[in-house]
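Let me begin by handing over the structure; questions about it come next.
Note that one protein chain of the assembly has been removed; the remaining protein chains are unaltered in position.
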Amino acid sequence: MTRDVSHVTSESNRLILEERNSIVTFAAFDWENLKMTKDTNIRISLPAVCFVWQIAMIILFGVFIRYDDESDAHWVEYKKKNNISTHLENNFYYRYPSFQDVHVMIFVGFGFLMTFLKRYSFGGVGFNFLIAAFGIQWALLMQGWFHSLDTEDWKIKIGIENLINADFCVAGCLIAYGACLGKVSPVQLMVLTLFGVTLYAVEEYIILELLHVRKRCWGSMVIHAFGGYYGLAISWVLYRPMLSQSKHLQASAYHSDVFAMIGTLFLWLYWPSFNSAIADHGDGQHRAAINTYLSLAASVLTTFAISSLSKKHGKLDMVHIQNATLAGGVAMGTASEFMITPYGSLIVGFCSGIVSTFGYHFLTPFMERKLKIQDTCGIHNLHAMPGVIGGIVGAITAATASESVYGREGLIQTFGFEGKNANRTVNVQGGYQAAGLCVAIAFGLVGGALVGGILKLPIWGDASDSNCFDDEVYWEVPEDDEESGAVSLHHNMNHVSSK
Amino acid sequence: MTRDVSHVTSESNRLILEERNSIVTFAAFDWENLKMTKDTNIRISLPAVCFVWQIAMIILFGVFIRYDDESDAHWVEYKKKNNISTHLENNFYYRYPSFQDVHVMIFVGFGFLMTFLKRYSFGGVGFNFLIAAFGIQWALLMQGWFHSLDTEDWKIKIGIENLINADFCVAGCLIAYGACLGKVSPVQLMVLTLFGVTLYAVEEYIILELLHVRKRCWGSMVIHAFGGYYGLAISWVLYRPMLSQSKHLQASAYHSDVFAMIGTLFLWLYWPSFNSAIADHGDGQHRAAINTYLSLAASVLTTFAISSLSKKHGKLDMVHIQNATLAGGVAMGTASEFMITPYGSLIVGFCSGIVSTFGYHFLTPFMERKLKIQDTCGIHNLHAMPGVIGGIVGAITAATASESVYGREGLIQTFGFEGKNANRTVNVQGGYQAAGLCVAIAFGLVGGALVGGILKLPIWGDASDSNCFDDEVYWEVPEDDEESGAVSLHHNMNHVSSK
Partner (left out) sequence: MTRDVSHVTSESNRLILEERNSIVTFAAFDWENLKMTKDTNIRISLPAVCFVWQIAMIILFGVFIRYDDESDAHWVEYKKKNNISTHLENNFYYRYPSFQDVHVMIFVGFGFLMTFLKRYSFGGVGFNFLIAAFGIQWALLMQGWFHSLDTEDWKIKIGIENLINADFCVAGCLIAYGACLGKVSPVQLMVLTLFGVTLYAVEEYIILELLHVRKRCWGSMVIHAFGGYYGLAISWVLYRPMLSQSKHLQASAYHSDVFAMIGTLFLWLYWPSFNSAIADHGDGQHRAAINTYLSLAASVLTTFAISSLSKKHGKLDMVHIQNATLAGGVAMGTASEFMITPYGSLIVGFCSGIVSTFGYHFLTPFMERKLKIQDTCGIHNLHAMPGVIGGIVGAITAATASESVYGREGLIQTFGFEGKNANRTVNVQGGYQAAGLCVAIAFGLVGGALVGGILKLPIWGDASDSNCFDDEVYWEVPEDDEESGAVSLHHNMNHVSSK
């Protein structure tokens, strides 16, 4: 953006012009600096990764993935054979509405929640879109191999439940992205997702198949605790000592905060579907939705309370409202299907809202200063801690379950005390739940540290400390009104001076 | 935001700077004034209210609220006992998708519809979030006591239908918030909600249980007529003679109008679910959705027509499009389940769109000038009037119902002519519907006046007339681009002058 002002005689005018330029060509300047620093050109690496991995997906899908009985054209016959009376018994009708809600959470919820930064909204919602779209494909394969590989023909038969689980699996990686928001390149994010999904599938296998934690209810720990610590470990390895150089961009603008509320609300609203999507048919899904609904409501009130308490004049902080209000859903992830009772759900939401908001106020700054963990979205407060709470709540609720509360069949059904677990007691079950939580955290920390090491390699095209949180680095950013203003101003100058 | 420009020698430059500062530090100035005026510090009151009331909820839920047969782990046995063939018969599968749509309307719909003000988007969507989250809990209790208290064990058994009704109940209070938008403190809103939900539950009890207005179809009057007049009465009591002092903020910005369209569209789209969510299984839900869909479509066309007619050059007014297009849904609230016929629905939408748009053009200014009612969102046009229309339409449609149209069983089913109402005639039913409408309006006006009186107390931390419609009062608002621009400009100045 060159500008000829030579014929402006009066010093004062030059001065004023410079001033305005300094405002309007703000972004442009950044971009200049950028060129002098780290190479962020991803013109080869990003397309290469996208193409190669997508082609790999196609091949692997060709080898391994088929439709399951309920999505295959043979359903009509299958239906007859198992004399199923109506098409409605097709799992599609039990799960699809919840699936769509979860799907919205993954792409709109997480995506817009990460648009809160002044000049990183494109990256927030855009890269979320990219890695989620890749992640769900890879998750269908990884989870399929570990959970639903048909040993007859070595094929993975997918149906609606697989899609839901794939969305869940990706959620773990998007949480991790939250900690790295604005500091990593899309290529790094693809790598983060590749390994994240892999780790998740292995972890899930251990927790569900080996520890036999209740299959339907592991959300908090498998997804949130893992995803949270995975992301924190990565951003700990990728610590940027000079990040303060781009401090002016690590803030929200008025509009970007409103955009973020779109994400918050869709996450908050659909969380009951998130926790009930693959719960047991009937009372399981019903109860999971009610418990989550109540827990979320309670965490909203405590979030507002602590947020107001923590500021001068009791002013509310958008960061708290955008994030901590969701803690109730995370903390309900494991126990949502249990008979935790409505007031039990309120108590869980009550506590998690407080913990999460305090986390944003005290812990995040502390972690950055002392532990050298730069957690852009504060996932430690929204996912890691509430995830742990959720795991503990789940363990306790399981350990205290009784036949009088669940009824004989209800107990068996809810905890899956069948087959080789037929004679498991609830206390033992509680213990296994706790063990599962530890596994999740361990996988997150260790896995994250290793992946972080890989991402530290200087080949990924990430930005220099002075260019973080800036969409200019990876996106064609439109000239904004001020700039176009500047242009017309310049035109004007010449016109005037040509008199 | 003080700025030292003493060393700027050239008088002219100082001038320019002052100008720009005056523009960019606009908000800052307001804030200065603010401090000199009313005390809006809610650091004690808001947290106190949130904590105490949330703890009260937990205790009351502990005493009164349990899962119902369909969300309790005993469902498996219940199912056997009542030989229900499939899990799908669990009410969850009839209602949950509609519930989620209603849920989105309450939080995203109402929330974003109230982001239209230039500098009150945080308050619009944020406070809506807070009071709705509190309201649904309180509504579960109040409605439970009045409608579904099990007299055996004095417990309220909740299932998906209770959640939907709680969302409905809260809608009434959010409508009332619309009239007070920008003029009340969050603490006042909590009080408004506490009493609003209480009044709503009592009113609902009278209309449904005593007048036995058709249980399934009372939306327009119970929710909209009540909520509308409740809000109008409150803002009549809280009249602010000097409100014009914050006139410059009582307007929309380009972006905030687009944000508001998010709310409008989700309300418009999901209104068929709103009216059908608790309609009778089968044709009831089916017909309610169709009627509402058609009525809404018609009101969009008449809204655009009147909006264009009412302005110079036929330009459209966003306020009309954002609100009046929804009138068709409100007006359909009562009759949606009746056999009003598709063209009947179109006629209802046609009229309500016209009435509502005229209301925005003529009535709202008139009410503010003459009746001293400051109705920020124009709820009188969107909810009160269409709600009354809906009530009347419902009464007429009920009174003209016949066995030939509904079929013998259909008639009984639709109007619940069973038990003690077995020998009620449709005309009598129509009369009762009309009576119900009057009850709703009476509750709104009287209740609103009383609650308004309580909210007038000087203890609630509301803003002074000159600081209404400004998020600065209750929120940490981020520095905007212009400001940061100004900062770098200032920095630039010093740098220049220091040469």
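Observations
Per-chain numbering from 1; labels A and B assigned in written order.
By our rule, contacts are C-beta pairs under 8 Å (C-beta built on N, C-alpha and C of every residue); 3 or more make two chains touch, one makes a residue touch a chain.
Since the structure is predicted, the reported quantities are computational estimates derived from the model, not experimental observations.
Checked against the hidden chain, the listed residues A:163, A:199 or A:223 yield one contact partner: A:163. Only one of A:86, A:244, A:402 or A:427 touches the chain withheld from this view, namely A:86.
When you scan B:339, B:377, B:426 or B:441 for touch with the missing chain, the hit is B:339. One of B:55, B:202, B:318 or B:454 touches the chain omitted from the figure, and that residue is B:318. Panel shows subunit B; residues 11-12, 15-16, 18-19, 22-23, 26, 85, 88-89, 93-94, 97-98, 101, 118, 248, 251-255, 257-258, 261-262, 265-266, 268-270, 272-273, 281-283, 285-287, 289-290, 293-294, 296-298, 300-302, 304-306, 308-309, 311-318, 321, 325, 339, 341-343, 346-347, 350, 405-411, 413-414, 482 of it touch the chain omitted from the view. Of the residues in subunit A, those that touch the hidden partner chain are 10, 12-13, 16, 40-47, 50-51, 53-55, 57-59, 61-62, 65-67, 70-77, 79, 85-88, 90-93, 96-97, 100, 103-104, 107-108, 111-112, 115, 119, 121-122, 125-126, 129-130, 133-134, 136-137, 158-160, 163, 186, 255, 259, 262, 474-481, 484-486, 488-489, 492-493, 496.
Going forward, only the chains that are shown with their structure count from here on.
Separation between the centroids of subunit A and subunit B, computed from CA atoms only, is 30 Å.
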